[in-house]
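Excluded from the complex is one protein chain; the other protein chains are retained at their positions.
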Amino acid sequence: MDLTLYLPVLIFALVAGGLVLGLLVLSHLRAKRLPTKAKNLAYECGFDPLDYKTPPFNIGFYLVGLLFLLFDVEVIFLFPWAVTLSKTGQYGFFSMVFFLGILTIGFIYEWKKGVLDWT
Amino acid sequence: MVLELFGRVALAIIFLLLLVAYLIYVERKIIAAIQRRKGPNIVGFFGLLQPFADALKLLHKETIVPSLSPKILFLLAPVLTFFFSFMAWAVIPIGAGYVFADISVGLLYLMALTSLSGYGILIAGWASQSTYALLGSLRSAAQMISYEISLSLVLVPVLLLSGSLNLTAIVEAQQNLWFIIPLFPMFVIFLISVFAETNRAPFDLPEAEAELVAGYHVEYTSMSFAFFFLAEYANMILMSAMATILFLGGWLSPCEGLIHLPGPVWFCLKISLVLFLFMWVRASFPRLRYDQLMRLGWKVLLPFSFAWVILTAGVVVLTQ
Partner (left out) sequence: MTEILFYMLAVGTIGCTMAALFMPQVMESVLFLIGAFFNVSGLFLLLGAEFLAFVLIILNVGAVALLFLFILMTLNVSITKGGFYKKPPMVIGGLLLIEMGVFLILKEHTVPVLVKTTQSNTHALGEVLYTHYIFPFQIMGVILLTAMIIAVGLLWEKGRRHKRQEHQSDVKASDRLTLTNPERGKGIKR
């Protein structure tokens, strides 16, 4: 592997970063700013915000986050498997089928438990 | 040599920025045509200078930072979103050899940047300190991560057929047969996931104007707002480019007779086709409800693409 391959990526980062900051600074220089108290308040339909607490949340969001994490790990395991399947052949295939089989149990459990429903 | 590279990268990014600006114009025109309106037609011929007018207007608008927001994080969020959507272009090959960084794990690089794009939205929602923004950003983040799984699962059959993570190699593996033909259901799932991933209609719940007043960008004005807006369209072009590379044969010409047309032209034509699909879908479909959206992601797309991965793998192993 050659590290110089990543040089354009670095330059892309520098140029894109420079562009973003440049535009931000330009807008700061050009735009007038007349802040008032009411203008700087968070938006709420016509009146001042009642409180600054976080509104109540459905805990389902956390669950979605956790499940995403687990499935993401699973999918990442599929990547090296997919590119080398022509070499590992049937052995590799059944090894992965078994792995996915274990995880399908978890998936079915979640489905039956109703976790995947969003109501 | 490094300086020359700098110049080329800067040119590419400016070109991309122009492309994004005109994509917004084209979208307005197309949707206007579908709805039998005229669309922007005042500034310049056929309204062709509209993007510049919009850009100048946004540049001169006042930047408002809500009084309770952490200022750095508030300004950082749109910058991050914009930055990530442009970084991805470093690995996209638009023709044989026309690529900045031909790294061997190009697809993983793209996936990494896609997974990072959730940060801009989450930070924006949190830093706004506003109920609407927070609700919008949470919805959006949950939606993005739900569809990211099916998006990455769809890539697996492509990898099975191409045997490489390098984007150039993936395109070259399609010399004889574009992957859209054997993997058509995957292409459809890819498109659906991409619509959800870029928060486009019919999956634009985070921005649902009627209930969330534009979701996580409700507090943003001026250039910060423009960054979110540009990033959304830049991501659309990026995802169209991904669809082209993975399924539509990249820069390869569709038949022997047209081989003289240069590769990048084909690439642009195919991207335009996918982009048109984005707009057509936006004009034609109503927005989904949140529970329908989650059900589609977890209960339909996920099991189906898993099954298809196993099926493709089985076929690959058997036909060896």
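Residue numbering begins at 1 within each chain, and the chains themselves are lettered A and B in the order written.
Keep in mind that, in the parts below, a residue touches a chain if its C-beta (ideal position, glycine included) is under 8 Å from a C-beta of that chain, and two chains touch if they have at least 3 such contacts.
Fair warning: this is a prediction, and the values are worked out from it, not measured in the lab.
Remark: the omitted chain is touched by one listed residue; of B:9, B:23, B:64 or B:103 this is B:103. Interface note: of B:116, B:180, B:277 or B:310, the residue touching the hidden chain in the full complex is B:116. For the options B:30, B:79 or B:138, the residue in contact with the chain missing from this view is B:138. Remark: the residues of subunit B touching the chain excluded from display are 103-105, 108-109, 111-112, 115-116, 118-119, 122-123, 125-126, 134, 138, 141, 145, 164-166. Where subunit A meets the omitted chain, the residues involved are 1, 3, 6, 50-51, 53-54, 56-63, 65-70, 72-74, 76-77, 79-84, 87-88, 91-92, 95-96, 98-100, 102-103, 105-107, 109-110, 113-115, 119.
Here, only the chains that are shown with their structure count from here on.
Note for the complex: subunit A touches subunit B at residues 1, 5-9, 11-17, 19-21, 23-24, 26-28, 30-35, 37, 39-44, 49, 52, 54-55, 57, 61, 64-65, 67-68, 71-72, 75, 78-79, 82-86, 89-90, 93, 96-97, 100, 104, 107, 111, 116-119. Remark: subunit B residues 2, 5-6, 9-10, 13, 17, 58-68, 75, 79, 82-83, 86-87, 89-91, 100-104, 108-109, 115, 128-135, 138, 142, 145-146, 148-149, 152-153, 155-157, 159-160, 162-165, 213, 218-219, 222-224, 226-227, 290-291, 294-295, 298-299, 302-303, 306, 309-310, 313-314, 316-317, 320 touch subunit A in the complex.
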